[in-house]
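A single protein chain has been omitted from the complex, and every remaining protein chain is retained in its original position.
Naming follows writing order (A and B), and every chain is counted from residue 1.
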Amino acid sequence: MSDNNATYYVPAQSPWPIVGAVGFFLVAVGSGNLVTQISKTGEAGWGQLVLLAGLIVLFIMMFGWFRDQIKESQTGLHSAQLGISYRQGMSWFIFSEVMFFAAFFGALFYTRTISVPWLAGAGNNAMTAQILWPTFEAIWPLTETPSGKTTQAMGYWGLPLINTLILLTSSITIHFAHVGLEKGKRQQMSWMMGFTILLGFAFLTLQVEEYIHAYQDLGLTLDSGVYGNTFFLLTGFHGLHVTLGTLFLIVIFFRILAGHFNAKNHFAFQSASWYWHFVDVVWLCLFIFVYII
Amino acid sequence: MALVSLLPFTLVYAAETATHSTINLRAGVTDISHQVYDLHMTIFYICIVIGLVVFGAMFYAIIFHRKSKGAKAANFHESIKVEIAWTIIPIIILIVMAIPATKTLIAMEDANEADLTIVVTGSQWKWHYKYLDHDIEFYSLLATPNEQITGKWLKGDTYLLEVDKPLVIPTNKKVRFLMTSDDVIHSWWVPDFAVKKDANPGFINEAWTNVNEPGIYRGQCAELCGKDHGFMPVVVKALEPTEFDLWMEKKKQEKAAAKAEEKRLLAMSMSKEELMAEGEKVYMGYCAACHQQNGMGLPGVFPSLVGSPAVTGDVAEHIDVVLNGRNGTAMQAFSKQLSLKQIASVVTYERNAWGINSGDFVQPKDIHQFIQNQ
């Protein structure tokens, strides 16, 4: 607990949360409609417009919200205690993200160690295999599903390995950006941050390459059974997080150029860096469990 | 106060026989179901006793430690000894419960060395039974007339718990059930056997029973499986082994007769009236649950047949959908549920009912041909 409650900054009324709520609403209704329409008629209806509007509103919200926030921070309203609140908030947010990925990793482990072997007769499931899936064999990666769909597995050599190296490097560069910040070397900070962003882009580009390769050469698609499902959902959600992380870093980059942040006051910088490290760790787990083993 | 409401429960329980109680578990007709029932009563009594002790103390305090009676608050608020005691004692009680529970559970899950194996397949909303190694299989559908459900007719004693063809099993034999499903998850439940097992699509679960007394035992599907989940009863007829063998024999003869009839049908043509009458019967039994009696379906859930290209378009495609179902939808494959005659008539019916009158009449032999060409 802390003894400087006296200066805790409680912001006055703010319009941004409700704007954000409307944004979420539009995104949900829009994507709900979009998904339904596409699955039924193969064409997008009005949903995409609502979705787009929602995303714009969300963007406006973030812009406005963070602008206010930055103004407060720059005018010195934020106490050290508030800084702690923000940091704790961010770390618990990251924890909740970890749990989100845990659900998909859980699905991966479950299918690999339980459902696929069971379908082939493991454990108490001899009859399952005998009566329902007589020709099915349990292998991982699951290159042939019980219903007979086939695909090829994605190796870890090549693009995935390069991507791993890219992300690892980016974790180092962002670390040095932080070091630069703490030592007051702003040049180093901005260069290193710039590198990190470039590495982020490089990762995303290669990931797109990899997806194209998967679809065109390997026949590995979203609907090629649980191997494809877990592969694309895990790497896909990870990719989405890299995208958001990169955007986050870009914002930080411009703030660095605008002279923001100092050794004491750099919550946004720090949370961007935490987020980036988190994305990195998720990738390592992915690399091991999705690609290698 | 609320404790009092427990009393009638215990009292009425004592009065009622456990076989067809309306307020308590049934003891059932298998050794396992008796064990389960005893376990249930044991835990129940333990809970009652704990409840009496705990709330006895509480109501004592409520009555005697009232401020209005001049009670002065004591100021103890901790006691490690007491805390330890009321952690340990419940643990011991739990262990006492866990031992018989473990034994019963292990016995229940051992489906080995069965005398007879039956594959039980749930589908929306009926059960299919197949006697493994005996070439007997049939569907079992709700037999309660719609008029009873909607209140036009008086409801019978077995309202909603009656089927056209019950599952038949022998008594005093270990019967193994292999549960699976064609579509969503169902759960096959007969309270008197203490057997409830989910029927999961794509997997096979095992359960078993060994019934002590002949009789008719009724249960229901116990997992929400869509619109007609409440109308998917299970009825099991347990017969003495000798009678059971007779029944098996009869079934086999029936099957042979049906085959011969099918052959005969392939050689001849059914009349329009025959087709329509039979078709209506089949439609109401198998199709109307989804597509509704008027063929209009339920918008957004089940498609309408009226005006659907499946019904007004190519006959072959229509037959294909009925025979093989539509992947990824609730439309199931009827090829193994219905005979050639039934399929021919229901296709005919759908193409000529509800004012469609396409004039297409499909014969059993057309269906036969379609299957041959597949």
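In this section, contacts are C-beta pairs under 8 Å (C-beta built on N, C-alpha and C of every residue); 3 or more make two chains touch, one makes a residue touch a chain.
Definition applied: contacts and distances are computed from a predicted model.
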Taking the list "Urea ABC transporter membrane protein", "Universal stress protein", "Energy-coupling factor transport system ATP-binding protein" or "Cytochrome c oxidase subunit 1", the UniProt entry for the undisplayed chain gives the protein name "Cytochrome c oxidase subunit 1"
Among A:18, A:179 or A:212, which one is in touch with the chain left out?
-> A:18
Among listed residues B:57, B:256, B:316 or B:371, the absent chain is touched only by B:57
Touching the absent chain in the whole complex: find that residue among B:44, B:247 or B:354.
-> B:44
If you put the missing chain back, which residues of chain A would it touch?
-> 1-3, 5-18, 20-22, 24-25, 27-29, 31-33, 35-36, 38-40, 65, 68, 71-72, 75, 77, 79, 81, 84-86, 88-89, 92-93, 95-100, 102-104, 106-107, 110-111, 114-116, 118-119, 123-124, 132-133, 142, 145-147, 149, 222-229, 233
Contact footprint on chain B, counting only the chain that is left out = 1-3, 5, 9, 21-26, 35-36, 39-40, 43-44, 47, 50-51, 54-55, 57-58, 61-62, 65-68, 71-79, 82-83, 86-87, 90-91, 94, 97-98, 101-102, 104-106, 108-109, 124, 148-151, 155, 157-161, 179, 183-185, 187, 189, 191, 194-198, 200-203, 205-206, 219-231, 298-301, 328-330
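Methods note: only the chains that are shown with their structure count from here on.
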Would you mind writing out the residues of chain B in touch with chain A in their complex?
-> 119, 178, 180, 202-204, 206
Enumerate the contact residues on chain A facing chain B in the complex.
-> 118-119, 124-125, 127-128, 131-133, 146
